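A single protein chain has been omitted; all remaining protein chains appear in their positions.
Letters A, B, C and D mark the chains in the order given here, with residues in each chain numbered from 1 onward.
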Amino acid sequence: MIVQLSKKPKNPIIIEGFPGFGLVGNISTEFLIDHLHAEQIGSIKMEESSPMIAIHDGKVIHPIGIFYDKASNIVIVHVIANAQGIEWKMAEVIAKLATDLQAKEVICLEGVVGAEDDFVRSFYFTNQKNSEKKFESIKIDKLREGIIVGVTGALLLEKDLPVSSIFVETHSAMPDSKAAAKIIEVLDKYLGLDVDYKPLLKQAEEFERRLKSLIAQKNAVADEQEKKRLSYIS
Amino acid sequence: MIVQLSKKPKNPIIIEGFPGFGLVGNISTEFLIDHLHAEQIGSIKMEESSPMIAIHDGKVIHPIGIFYDKASNIVIVHVIANAQGIEWKMAEVIAKLATDLQAKEVICLEGVVGAEDDFVRSFYFTNQKNSEKKFESIKIDKLREGIIVGVTGALLLEKDLPVSSIFVETHSAMPDSKAAAKIIEVLDKYLGLDVDYKPLLKQAEEFERRLKSLIAQKNAVADEQEKKRLSYIS
Amino acid sequence: MIVQLSKKPKNPIIIEGFPGFGLVGNISTEFLIDHLHAEQIGSIKMEESSPMIAIHDGKVIHPIGIFYDKASNIVIVHVIANAQGIEWKMAEVIAKLATDLQAKEVICLEGVVGAEDDFVRSFYFTNQKNSEKKFESIKIDKLREGIIVGVTGALLLEKDLPVSSIFVETHSAMPDSKAAAKIIEVLDKYLGLDVDYKPLLKQAEEFERRLKSLIAQKNAVADEQEKKRLSYIS
Amino acid sequence: MIVQLSKKPKNPIIIEGFPGFGLVGNISTEFLIDHLHAEQIGSIKMEESSPMIAIHDGKVIHPIGIFYDKASNIVIVHVIANAQGIEWKMAEVIAKLATDLQAKEVICLEGVVGAEDDFVRSFYFTNQKNSEKKFESIKIDKLREGIIVGVTGALLLEKDLPVSSIFVETHSAMPDSKAAAKIIEVLDKYLGLDVDYKPLLKQAEEFERRLKSLIAQKNAVADEQEKKRLSYIS
Partner (left out) sequence: MIVQLSKKPKNPIIIEGFPGFGLVGNISTEFLIDHLHAEQIGSIKMEESSPMIAIHDGKVIHPIGIFYDKASNIVIVHVIANAQGIEWKMAEVIAKLATDLQAKEVICLEGVVGAEDDFVRSFYFTNQKNSEKKFESIKIDKLREGIIVGVTGALLLEKDLPVSSIFVETHSAMPDSKAAAKIIEVLDKYLGLDVDYKPLLKQAEEFERRLKSLIAQKNAVADEQEKKRLSYIS
């Protein structure tokens, strides 16, 4: 795994969104990048999963892109690659990035399996007293019982790393723009970003729609690859 | 595998409880930690299995946590991670821990498959003459014929390590608080811990209930991951 | 992976065609080699996939052959081997080849899953402003939304490598000479090769027919191997 | 793989019994150890297969134990571990043991698939002229056509190692005490051990019974492990 960075912001907040339930991590970090007009300052090359890039609006979307918004001093790690099987390594890389940039905090955005009703609940978990106070003051519930897997789980075990995570309930593995909108709402309050809420849900729906189409395309590709493997070259 | 320790107690008894039948190891070590108000003094990082932490009462439960009760000089190794495939390594790490701390004894708590009736039978096995006498004096039966697998099996092959194991019959892979209560009873007699028995079964039931809910949550997560893998990114 | 080259052309255009949907990459690079009377100047030995050679017209076709046409200064990488699982390495090898030869551009020929109608659509994607202009001038559409996997996906992430890709829609994993003919048409316009179109489709059909027979033979071999494994030696 | 030896007998005969058809190797080496009152002088630690010990008569049975009978100068390698996938290594270890102890001969005890009738046939194979004469003199048939797999097969390829193997027909994978008794009979004649035959079959039946119960227990463990894996921790 190789991290390439053209800029090295100092003391930023790092926000990471790995693909997860409802692809909440993808949609919300993508929204943030768009909303903040963040510029790409780097990428992480991860040869452990097979190469896949997305083309969006005629531009290459890296498997793992690193973006930066100077005004808010926020670094966003946007991930479309699959981290399954290399979560420990991935967490190490992000922890190292945080140390190198002397990041104030790493914030993980995560969808979790929730009850299937209309109300979207959200929780936080943090290893920082300060952050705990801030979350309480904006009236977010703390996660008191549960299981956390993947990169976020591994990051929360990093002893000297200030890590907070925002969880939002979602109901399936398909892209869920409503849950992503909710996570942005919590993040906005927590960081005081002053996001204009009106376009948010609409834009998130737009991402959802596009992701679904990509998924369909990806599945078609996978199906064909499977067939091809069967029919041509072993 | 990395062992992190903030304290190094001298000549303790080490009690380990790996997940096993009836999750007896988990429930009983968790009960002990609670009952003795043991403090966490370390953890074992094991990158061989994928990251998973539990949140309990708003606190992080490490995949493998090391706890200490000064009054009784007991070190407890509490495990929620999966050791399958790395049992030899795990046994080595625990043997090294025992050597480093000059532990008096390592006690393994294990559920075994038993006949399905109401009476919960328990057995011991030990490679120490002294321990054998103690077990006999409290009228526990020795395991005379059987097969022992996993970390406990590997520990019993460590030539110079004083190892005892307490086995208790259980009937399924689901959390079994009754079997865990039984193992605590035997351990209490063996170590003279003076555990108040009244709350024990109730508390164990509480753990059982919580574990079952975690399991349900974990399974939901696994199901969704499976689906996600099928539907999005290979 | 070992690259063997008997000649080192300077500043060529490199065209690569990995097996993909409709085997478009194979058919079109094979057509080009024939049409340009390109000579084989090397091969890439790739021990990661099991050995397979084709015999065509009594001559050995290498798993990955490197051909050269001096007149047009074009290097063609012709691939019948399976690159699945080693796409990153393969991309690195091609990128290194491009650097060593100071190639002007790498052009990837790719089939993509398309709607099933009679009209064969084609797209381009490039990381070069110049190439973008050229493609626009010959009225090829840019790929604006999509997912690109495999060696081509990996090549487009190579920072300092000028890469263009021509995509053509195809409908199945079976050899599709019509799609291959379309890609040659686009490539011809893009590079000004002055290909005589009349024999093209016919010749491509010839390749398609032969490939289909090879596939049938390969499948028979695979079936028999499977049976043999079951019946003789494990 | 680590060999631990507390004694180093000189010029012994080494007898090995790996688990095989009818578990003939296990039962017969176990009988020999009992009959000769052989003492354990070592063990082989083999971390390639997952840890499993047996408890027999309140004592630990090592995955691979090395026993010694001084009177007859016989070393017995008793194996309950699974050598599948590491047969070459295992054969190397035994060959090295033989070289270190300057063993006169290695004798392998093996069950082979036989016709299902009441008569139990036995065969020998050897790479030593002397041994061949001895086997012929006690009227055992030489194996003339057949396939030998596993550790015994690998040992017979060791160029400078005197190896003999006694094969006995058995009909299933379940423990077969009758076949084991037959192999002991042949071994007794071959080595002139003067085994009292009366208790042999009875004792072998005893081993068979116990092994079957262990197998049942082992399967129960395996089933539960499978379930547990499905229901708790991945």
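As a convention for this text, a residue touches a chain if its C-beta (ideal position, glycine included) is under 8 Å from a C-beta of that chain, and two chains touch if they have at least 3 such contacts.
Please read all numbers here as calculations on a predicted model, not as lab measurements.
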Touched by the hidden chain, restricted to displayed chains: C, D
Options D:Ile15, D:Val93, D:Ala154 or D:Ile183, residue touching the unrepresented chain: D:Ala154
Touching residue (missing chain; options D:Lys7, D:His37, D:Lys142 or D:Arg209): D:Lys142
Per the touch definition above, residue among D:Ile15, D:Leu32, D:Ile55 or D:Ile80 touching the missing chain: D:Ile80
Contacts of chain C with the absent chain, listed as residue ranges: 4, 43, 45, 47, 50-58, 60, 62-63, 210, 213-214, 217-218, 220-221, 224-225, 227-229, 231-234
Chain D residues touching the omitted chain (full complex): 19-21, 23, 49-50, 52, 80-82, 84-85, 87-88, 91, 113, 125, 127, 142-151, 153-154, 156-157, 159, 172-174, 215, 218-219, 222
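In this text, only the chains that are shown with their structure count from here on.
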Chain groups still in contact once chain B is set aside, others held in place: A, C | D
Type of chain B:chain D copy interface by residue overlap (half), same or different: different
Separation of chain B from chain D, taking each centre as the mean of its C-alpha atoms, in whole Å: 35
Where chain D touches two or more other chains, by residue: none
Touch-based graph of the chains, sorted into line, ring, star, complete or other: line
